[in-house]
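Shown below is the structure under consideration.
Up next is subunit A:
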Amino acid sequence: MELTTFVRGIISLLVVLGFAPLFAGLVNKLKAIFTGRLGAPVLQPYSDLKRLFRKETINANSSSFISVISPTINLVAVVIAAAMLPIGFERPLISFEGDIILFAYILGLARFFQILAAMDIGSSFEGMGASREAAFAVFAEPIFFFTLGSIAFISGLTSIYEIYHSIRLDNVTYIVFIIVCSISVFILAVTECSRMPVDDPKTHLELTMIHEVMILDNSGVDLFLYQYSSHIKLFIYAILETSFFYPFGIRSYTVAIVIFVVVITALSISLAIVETITSRFKMKSIPHYLLFATAIGILNLLIYTFTV
Partner candidate 1 sequence: MDLLFYALVVQIASIIVIASVRNNHKASAAAHLLLTAGLVLGLSSSFPALVFSNSSSLNFSSLLNPANIFRFDSLGLFFLNIIQLVAIPTTIYSHSYLRHYIDEGKSVTSNFIFFVLMIVSTQVVVIANHAILFLICWEVMSTTAYLGILFEKEKRDVQTGSFYYLAVSHVAVFLLYIFFFLLHQQTNSWLMSDFHNLQNTGSLFILLYTLGLTAFGIKSGFMPFHFWLPRAHPIAPTIFSAFLSGIIIKMGIYGIFRTYQFFNYAPEWLGWLVLGISLISAIFGVWYALAQHDIKRLLAYHSVENIGIIGIGIGVGFIGSAYNSLPIQILGFGGALLHTLNHAIFKTLLFIGSGVIYQNLGTRNIESMGGLVHRSRYFFILFLIGSIAISGLPPFNGFISEFIIFNGFFTTAKELKNYYPLLMIISAVGLAFVGGLAVACFTKINSIMFLGTERKEIKKFHISNYEYLSLSILAFFCVLIGVYPQPFIGIVNKVLNNGFVTANHSSELLNINWLFISIIFIALLAAIILIFFLKRLIQKKYGKRISAPWGCGYEGLNYRMQYTASSYADELNEIPKSILVYHKKVQSPKGIFPAKGSFESHSVDLIDSKILLPAFRSMSKLICRIKFLSYTDIRYYIAFILITITIYSVIAFLWN
Partner candidate 2 sequence: MVFIQSCSHSIIQLMIGNFSVLASLGYKLIKNIMQNVLSILFCLSLFYLSVTSRVKAYVTVLQFQGVLLTVLLVFPFIGHFSIYALILPATLFFVKVILIPKYIKKIILDLDIKRTIEPTIQQITFLLIIIFSMTIIFIISNVLSKSTDIETIPFASGFTAIAVGIFVIIYRKKLIVHVAGFLVLENGIFLFGTAVASELPMMIEIGVLLDVFVVVFLMGIAINKISSTLSGFDVTALGRLKD
Partner candidate 3 sequence: MLEFSVLILFPLFCTGVCYLLKSIRTQYIISMFVSSFHLIFSLMIFIGWYEPNLPFFFSTDSLSKLFLLVISNVYFWVVLVSFSYLRRPALAKSEEGKRYYFLLLNFYLFANTAAILSNHFGMYWVAAEATTLSVAPLIYFYRNEEALEAMWKYLFLVSVGIAFAFIGILFLILASKGTILEGHQLFFSEFVKKAAVLNPVWLKASFIFIFVGLSTKIGIAPMHSGDVDATSNAPSPIAALMSGSLRITALLGVLRIFQIVSPTSTHEFAKTILVIGGLISLFVAFIYMFKVNNYKRLLAYSSVEHLGIIALGIGIGGIAFIGAMYHVIYNSLNKMVLFFTAGNIHRKFKTREVSGVTSVLNILPLTGWMFLLSFFAISAIPPFGIFFSELMIFQGMLFSDKPWILFITMFLLLFIFINMGKTIFQMLYSKNENEEILLEKEKFEIIHFATIVILILLIAIAVISPEILRDNILNISKDFGIKL
């Protein structure tokens, strides 16, 4: 790997890490506006993180070392996943044949430890969240393979960077395919990042939460790490979504930045709209929702395979 590529990869990664909370803030702000509130400033997530960083850490007395290392592993895993994403047309820091699998599985590692950490407390609230997380994640992974994976299978490429580069927006069927794929990714993002309608990040009722309830007993730096990694995760999915619409043929920074900003904004708007107009599903019907998304994926795939 050449040094410049490496440096550029690092820069891409830093962009992701830096802008992740901003995206969350943007979504929250938009959502507030849509609901007629003023809302917190866009940069509020940064302040929140800063506040958490300085707080005292409290661990539950029944917890073990899992609670201690889990936030760390979570962050590292998410960051490594982020390092595989192409920002613009740059080759990401980690890019090799088959990194799409690593991408999925490394997020799985993060989830594994998050669930363990939740169960570590020995409280039924965290257990509830962990159970739900485990159940929904089971369905989320197939969606991933039906969307990004399907492009990989069709193009025969196994590196995320190359997969995105293979997207050609000059074929009508392909465009339809990509659009439906992006819908799937959107659903995936909603699930994985615990947004509405799967989960309500702003609720205050423990019984109805998924992600938030899992970190109920974390505070201070631990909570900081969790929150930060969940911001990054949301941003990762945002980038996955963005990259569908990215004309990789054009290698110009200006265009890249403009498109990036535009698409990200559009995405945050749509996310905010969805969060505004829908209410949270019943827990029991979430698997159906996910299966629905899977079905879309299969249908999409069938259309593509038999028309192109």
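On the choice of candidates, all candidates are chains of the complex that A comes from, given by their letters.
Note that in this section contacts are C-beta pairs under 8 Å (C-beta built on N, C-alpha and C of every residue); 3 or more make two chains touch, one makes a residue touch a chain; residues count from 1.
These figures come from a predicted structure and were not determined experimentally.
For subunit A, the touching candidate in this complex, among 1, 2 or 3, is 1. Those residues of subunit A that touch candidate 1 in the shared complex are 53-66, 68-69, 71-73, 75-77, 79-80, 94, 96-98, 101-102, 104-106, 108-109, 111-112, 115-116, 118-128, 130-132, 134-135, 137-142, 144-146, 149-150, 152-154, 156, 158, 206, 216-217, 220-222, 225, 283, 287, 301-302, 305.
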